[in-house]
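Missing here is one protein chain; the remaining ones are kept as they sit in the complex.
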C-alpha cells in the first residue's frame, strides 16, 4: 500500500466522520455541502435495494433538493428534543475509476430522547459514490442509505 | 511508524470489515474462506474465557467444520428473516512473531427482525491469530469470539 492510497483511505475516514458530526451536532444547514450539485441521495430499505426498486423513503436528485429538505425540517421542527449519534464502521473502497470512488460503510444511529431514553434508531449500510471536492477532499455524488429495517416511518424527520 | 507497519494496520482493518460484510450480507458460504484450513474457531463467554475453560458454544478445529456448519444452517433455515449488522472497533495488534499476528477488536452486533425491531444482539471481543493468506492478505488461524454476555442460547443460529 503506497502513501497516496493510505492518504485516500484516511481522507475517506475524515469524510464519513465529518458527515456524522454534521448530523449529530444538528448542523443540518451544512449537510448539503457534503454533496455535489447534481447528487443523488436516497434512503431505502435493504429489501427494496436488493429488489432493485428505485423507490425510496427520501429521494433527492440535486443538492438544491437537499437544501429544500433542510428548510422544511427547520420549519416543521422548531424544537428538536432528540439527539442522534452516528457510529460509522468499515469504510471501504469497493471500486474506482478516473472520476471517483465507490465506497461502502456500515452505520448505527442511537437516538436519545429528552427524557434520556436511548434506543437504536437505525442500522444499515451507506453505498456511495464520491468524487473530488469539498473541505475533506471528497463529496458525495451519490449516497444510498440502505436500512436493515423496513420500519421506517419515524425516520422521515431527519437525514441519515 | 513506517509505511510497512501502516500498510499492515490498514490491511487488518480491511480483513475485519470484509469479515463483517460477509456475515451481514448473509454470504455465509464465503465465511470459511476467511480461515486457514487448520483453523480454530470458538464462540465463548467472557466468564469461560477468563476461567481458561476450553468449552465454547461453538467450537470448530478446521475450515471443513466451518463449512459443515454453514451447510447445517442453510438446511435448518430456509428463510432467514433477520438481518445482522456488525460494528467493529479498535482493531489492535497485541503480539507478533515470524508466523503471524495476535489481533484483538471489539464488536457489536445489532439484529433487525422482520417487523423492524432492532436490538443489541451481541457485544464482545475478538481475540484472534492471523497469518498471511486470502484476498485481504490475511486469514484467521484462530478466532475466539468472546461474548460479554452469558445468555447465548439465541446465538446458536449464526456465526459471529
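Note that the chains take the letters A and B in the order they are written out, and that residue 1 is the start of every chain.
By definition in this document, contacts are C-beta pairs under 8 Å (C-beta built on N, C-alpha and C of every residue); 3 or more make two chains touch, one makes a residue touch a chain.
Being a predicted model, the structure only gives us computed values, none of them experimental.
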*Among B:87, B:101 or B:141, which residue is in touch with the absent chain?*
B:87
_Absent-chain contact - pick from A:28, A:58 or A:108_ = A:108
*For the chain left off this view, which of A:40, A:86 or A:129 is in contact with it?*
A:86
*Since one chain has been left out of the picture, which residues of chain A touch it in the full complex?*
3, 6-7, 10-11, 13-14, 16-18, 20-21, 24, 83, 85-89, 108, 110, 112, 114-120
*Interface residues of chain B (partner: the chain not displayed)*: 1-3, 6, 9, 46, 87, 89-92, 104, 106, 108, 120, 122-125, 148-152
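To be clear about the criterion, only the chains that are shown with their structure count from here on.
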*With chain centres taken as the means of their Cα atoms, state the distance from chain A to chain B in Å.*
27
